[in-house]
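As you look at this complex, bear in mind that one protein chain is not there, while each of the others sits in place.
Let's look at chain A:
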Amino acid sequence: MTAMAEPEVGRARVRKEDERLITGRTRWTDNIALPGMVHMALLRSPTAHARITAIDTSAAKEMSGVIAVYTGDDLDPGGEVGMPNAWPITPDQKTPRRPMLAQGTVNFAGEAVAAVIARSAAEAEDALAEIDVDYEDLPVVLGLDNAVADGAPLVHEDMGTNKSAEWIFDSAAAGSGGDVQQAMSSSDVVVTRRFRQQRLVPAFMEPRSVVVDPTAPQLTMWSATQVPHILKTMVAMTLGLPEHQVRVIAPDVGGGFGGKLAVTPEECAAVVVAQKLGKPVKWTESRSETMVSAHHGRDQMQDISISASRDGTITGLKVDLLADMGAYLGIVGGGVPVLGAFMFNAIYKIPAYRFSCTTVFTNTTLTDAYRGAGRPEATFAIERIMDELAAELGMDPMQLREKNWIKHDEFPYTTVSTLTYDSGNYEAATAKAMQLFDYDGLRREQAERRARGDRVQLGIGISTFTEMCGLAPSRVLGSLDYGAGGWEHAAIRMLPTGKVEVVTGASPHGQGHETAWSQIVADQLGVGFDDIEILHGDTQSSHKGLDTYGSRSLAVGGIAVVKAAEKVIAKARKVAAHLMEASEDDLEFADGKFTVRGTDTSTAIQDVALAVFAAHDLPEGVEPTLDSEAVYDPENFSFPHGTHLCAAEVDTDTGQVRLRSYVSVDDIGKVINPLIVEGQMHGGLAQGIAQALYEEAVYDEFGTLTSGTFADYLVPSAMDLPSFTTDRTETAATSNPLGVKGVGEAGTIASTPAVVNAVVDAVRHHGVDDIEMPLSPMRVWRAVHKGDTAAGGPGAEAGGGLGSIDSAHGGAQ
């Protein structure tokens, strides 16, 4: 290595991961084929709520290639196995048992009812058609308001209610602020809105897949999962397996976005079946199965009120949520809206705040984490209502925000929801964004178009967001009744030849950990970027970890890597001092070398590694290893923030929205690799914009998902998205030694309200003050011409979609 290497951290390195992926040398779970492997296919319920009165599998068992057919009772005769919910948000939360295969009743369309095991996937699929299930229909519960209405039919009769839990935060009770009722009743202005967070599908591109090999005492499970470590522990607990006899591998995983943060009935069923047959079993779902059976995201009804004095000073904020859990609770389902509770107050100084949330069951696919998980919902509501408050007060929406946000010299700042924001500079990000966007110029053009009654109106949308990420300090999770901690593990192995293996508990599925972690370690140890290998996603090599979600990998897992490196250096220092016959205190470590201060005597860390391997001459009491591990538990969350500005053109004749420009300036703290950061921003923005304009999981009145394919659920294509202008400001996080904050969710959290604010701003002079998402041309047109802001609604319209399945209900109307 050269003496003064350019630091790796901050370099736009192309990714180590890519070479395999661009040449097709991939290890998707579905690529795995083992000797003697059999295939599982699942029969799924076509109906949303019914009693199963009989299942006849005899004809299916006669089909060619069919080895076995199982029902729920076959896999779990005692009816004892239930998928884990790791976040009971209240002590009295109602948590229905979610079986591997339905037992007694089906509670959503798409719930698995029986499993066929056959020689080939095609034969398994064929046999599904021969299974005869008798269903006795039960009343279908759909829609949040319906589900909580008096006398509503029940999803789970034995529970006596459709409400799972109610969770409340009140700043007066917490001592972090005043009483919101009092604040509101003594304020000049109160603005109240009901916002609907439509249901979304995470739509990772790789369908879920699992392979279980039971042929050794330690069972091996490959799964397209974000959470191999959590899966290992949870599968052991759920099925009563000895944990040390379970190995989980997440090989290449094709995206997750929260959608693969799960412990699924399919995974557990595959384990049980494999054990019964003593053969490797594979299950790979079709996209149509993903759409109905992998968890969805969002789906909240948000009642929000904000109060202020005439000059724009916010005095209080009150939020009441209904959150649709679907038919069961996923692993963190109920916790998703709770994560949002801390973010409604956003970047603003709000003296009084009350939040309540009721989690509700309906006969739909369950909802759980989806990119941002609770925080996009909160950010949407606060950033939308800030625009509404500005309109009410006749203020420029940016001025209103500026009047209320935390100033850069007020950090650290403890918010009304009790979080302490360590750092930030909202002024700097906003100034840069306004300049890149040409805010004043666009406002002028908007005024001109309005004055001349242009058919195409221009709107400007703002979102000055922050988020809490880097999940999470274990003690905070404990105080929220979460079932686990939020630490992360890393280990570094110094090999005799001077190469380095880094083990991480974070489990990537597109984020580029191999590249970023290599950059971090290269700087820490002064070894070459290419001399480092990152090991992850296999509980045998990476035995400890809490995986990847909540923008935690870098801010928690990356710091664990730094801590492990520090331990390596501390061990090496002792040996280096011994080898050079110097005092440890006289050694300096830089660029991979220990140098005796004031001399040119030095030794490289690779030489120390070799000397330790030989172990011929080590100082007294020193173990012959430099290998080190660390478990890092953050003290605080990290708080990325940014200012996003969107200019939207709205054709008032057709309701068509065109995004003319989108500028984001994000402050995510220190950056390890700007190329990766930019990619995360782009992808995040695309998903947030998609919520605003295109995507919605729509159910018809029978509880059938009508947007159940990629023909009907509008994941945007390249044609549907603009080019983004992404830039950054940088305020180092003070909560960790790298100064990093996390970037995985920022774009998704920030962009949805920016887009909707822009569209509403474009047509506000038509009396429009809200339009429900997604802002399909039909909805925008109706808002402008008919004053309908709540166009659509559950089951009524495939938002912006082709609606090709829902012909009975008019599709896209």
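We adopt the following convention: a residue touches a chain if its C-beta (ideal position, glycine included) is under 8 Å from a C-beta of that chain, and two chains touch if they have at least 3 such contacts; residues count from 1.
What we mean here is this: contacts and distances are computed from a predicted model.
One chain of this complex is left out of the view, and of "Carbon-monoxide dehydrogenase medium subunit", "Cytochrome c oxidase assembly protein CtaG", "(2Fe-2S)-binding protein" or "Secreted protein", the protein name its UniProt record gives is "(2Fe-2S)-binding protein". In the complete complex, the residue from A:Y70, A:W87, A:F108 or A:F257 that touches the missing chain is A:F257. From the set A:A172, A:L241, A:L675 or A:A732, the residue in touch with the chain omitted from the display is A:L675, counting the whole complex.
Contacts to the hidden chain, counted on chain A, fall at residues 14-15, 17-26, 28, 30-31, 122, 203-207, 252-255, 257, 286-288, 509-512, 675-676, 678-680, 682-687, 709-711, 715, 717-719, 721, 723-724, 747.
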